[in-house]
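For this view, one protein chain was removed and the others were kept in their places.
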Amino acid sequence: MTTDTTTASLAVREAASGTARRRITRNDVMMYAAILVFGIVAPIIFPNYTYQIAVLWLMVLFAQTWDLVGGQMGYNSLGNIFFFGAGMYICTVTQIGLFTDVGAYTSSSDGGQFEFSTEQYYIGVAVGLVLAAIGASVLAVMLGWIVFGLRGPYFAIGTLGIALGAGELVGAWEWVGGGGGIPIPVYPGSGDGKAFFYYALCFGTAVATFAFLKWLYSTRFGLAINAIRDDEEKAEAMGIHTLRHKTVAWAISAFFLGIAGGLFGNMTGFIEPLEVAFPVITFGIFMVAMALLGGKGTMWGPVLGAVLFHIIKETTWTYFLGWQWVALGVIIILNIMFFQQGIVGWMQEKWPDLFGIEVDRSLVADTADDRARGRGV
Amino acid sequence: MLDNLNLLALAPLLNIQLLLDGIFIGAIFALAGYGLALVWGVMNVKNLCQGEYVIMGGYFAWYAGTIGIHPILAMPVAVVVMFGFGWVIYRVIISRVVDKDMFTSLLATFGLAIVIQQGLNLAFGPEVQIAQSGLETRSFFDGAVTVSEIRFVSFVICCVLASLIVLFMKNSRMGQAIRATAQDARAARVMGIDTDRVYAFTYALNCAICAAAGVLISMIWVIQPFYGLTHSIRSFVIVTAAGFGNLPGVILAAFGIGVAEQFGGFILGAELQQATVVGILLLVLIWRQALMSRRRQALA
Partner (left out) sequence: MSNLIEVRGVTKTFGGVVANRDISIDVAPGQITGLIGPNGSGKTTLFNSIVGYHPIDEGSIKFKGKEISKLRVQQIARLGMVRTFQQTRIYGKLSGINNMLISVPHRNASFGDMFRPYGHEHRERAEHLLEFVGLYQKRKLPSGDLSFGQQKLLEFAMALMNEPEILLLDEPTAGINPTLINGLIDRLKRANSEFGITLFVIEHNMRVIMNLAHEIYCLAHGELLASGPPEKIQNDQRVIDAYLGAH
């Protein structure tokens, strides 16, 4: 190789200082700190809205986990909610099954004849959440084997089908309560105590998800799934283990969604298949809408989208007098028609420098071949 | 479940009943499926609100029934109105997503599906409805097999509509333009075909076909604002199995899913009928993937 040594060493120094990925700046630290502080003090300042803010963190988690597969990897799933519901049922069944017979518990109409002790409750939740996460990931690996041969619309429809079918199947499964659902073990303490307990778990899980994904996108994995998004056939031709990456990405998404499901089930206090566990046309489509609104394929887009969406939804929903679902559909259509790149995507186009993206301003009307000639190649 | 299987073995006439029901229903599925094949093949739009158009058509018939008009007479009205509706939807929404990537059209039509579902829910309420045709039910084999006359009528109507569509696509100028655009939109544009108009017409035609299917569905089956999604999935199954521009394939696949659903619903129980549809969808997708993996690149 005959490169000039000074250029090369300069290049190395630049590379070492992190030109490919943006470094953590002071602004970033400030932003993280602000979010953490808000997350911690929010339930203290707004005690009446603890539940809503806890759900907000779950929404952030939804959007992020969808974006991992849909935005970063380009596999637009319409059925990620499946893992939410699966996690919810796994967690609940574990919580009950550790201490009593699940069939008997679910078949009694109120589930009330069995009292969980405080200790049993916390052990149940802890084990249940762990199993929910693992179980959802295992399901993702198994389903991945089926659906990752599908591309484009077939993948979207296939995953949609899985989520719809799961709701129906669970609805017909008497052992887990069928369509009638299951009452969740009651929290051993005050209502406020319960709200704070689950708030802390929701916030912690959302932060963990963000941190994990932030790290994940900085590894080879991040680039590999971006490559799959941009041109999967090329990625195959370059020898990337595409199926392995796709399956792992989906399993990670499922892992956090499974925890979210377990938490949401406990917060709600009662689970049933169609409206709570596998709500394809509410949470299932929310996660897509939020990621798109914020900007898919970006780190902060899904977070921003989820926060905006949730705040708008919680503050305006009641004024729509039944038209809110129609409004939701309209929002999705308008978003996809006019604002596909999302907020962060739009900001990246407008101020690329802020995001460490370089734009060749000399590119206009200057074909590269001319430039190459000028350089005497 | 095993009891039901046993019953089928013991009473062979029951099989005939399910088979007939499946074919009568399947003929209607074929209409909606062909509509989807049309928009998918011609303009590459994966229309996820296909089922909602069917249900909208159904409400025309049901409404006619409630004001004392025979539901079948609502068909021309439904077809014309839905054709116009489809044209407007194309102009307002679809034309803006038609040249974007595939997820765009999928999600835009999913959003539209939500709007239509909820709109119908607000307008007509969430009850399951049926349009009364007032026709008799005929029994064969001492009542072991029953066929309501309306099913037979609807089957005949399906055949007539399908023939009309085929004749239209073969002989009319617009039909030829649609087929030319499906093959190569750019070439068609160069040859002076107004492809935007072709797209609008195709989409509107799809809506009209769905509306006709919906009118029939409302008379021989049931409609409800949220039943559309299952119809959409059926249409996707049909197109996935049959491909585009393949009418015999569409009809065969539609009969197949109609019959499979009847048997599945009978054996597994009626509450699992939707799950049966989804199961068929997954089977078809897996089958398609198995075909693909015979090419060496499909799986790792």
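Which chain is which? They are A and B, in the order written, and residues in each are numbered from 1.
Just so it is clear, a contact is a pair of C-beta atoms (placed from the backbone, for glycine too) under 8 Å apart; a residue touches a chain by one contact, two chains touch by 3 or more.
This structure is a prediction, so every number in the text was calculated from the model and none was measured.
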- Message: Using the document's definition of touch, tell me which of A:Met238, A:Ile312, A:Leu334 or A:Leu354 contacts the absent chain.
- Response: A:Met238
- Message: Using the touch definition from the top, which of A:Ile96, A:Val170, A:Ala227 or A:Val307 touches the missing chain?
- Response: A:Ala227
- Touch rule applied to chain A and the missing chain gives residues 1, 3, 7-8, 11-12, 15-16, 19-20, 216, 218-221, 223-224, 226-227, 229-231, 233-242, 244-245, 248, 297, 357-360, 363, 367-369, 372-373, 375, 377
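Here, only the chains that are shown with their structure count from here on.
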- Could you put a whole-Å number on the gap between the CA centroids of chain A and chain B? 33
- Contact residues on chain B for chain A in the complex? 46, 48, 93, 96-97, 100, 102-104, 106-108, 110-119, 121-122, 229, 233, 236, 240, 269, 271-272, 274-275, 278-279, 281-282, 285-286, 288-289, 292-293, 297-300
- Query: Which residues of chain A touch chain B in the complex?
  - Reply: 76, 78, 146-147, 149-150, 152-154, 156-158, 160-162, 164-165, 168-169, 171-172, 179, 233, 236, 241-244, 281, 285, 288, 292, 322-323, 325-326, 328-333, 336-338, 340
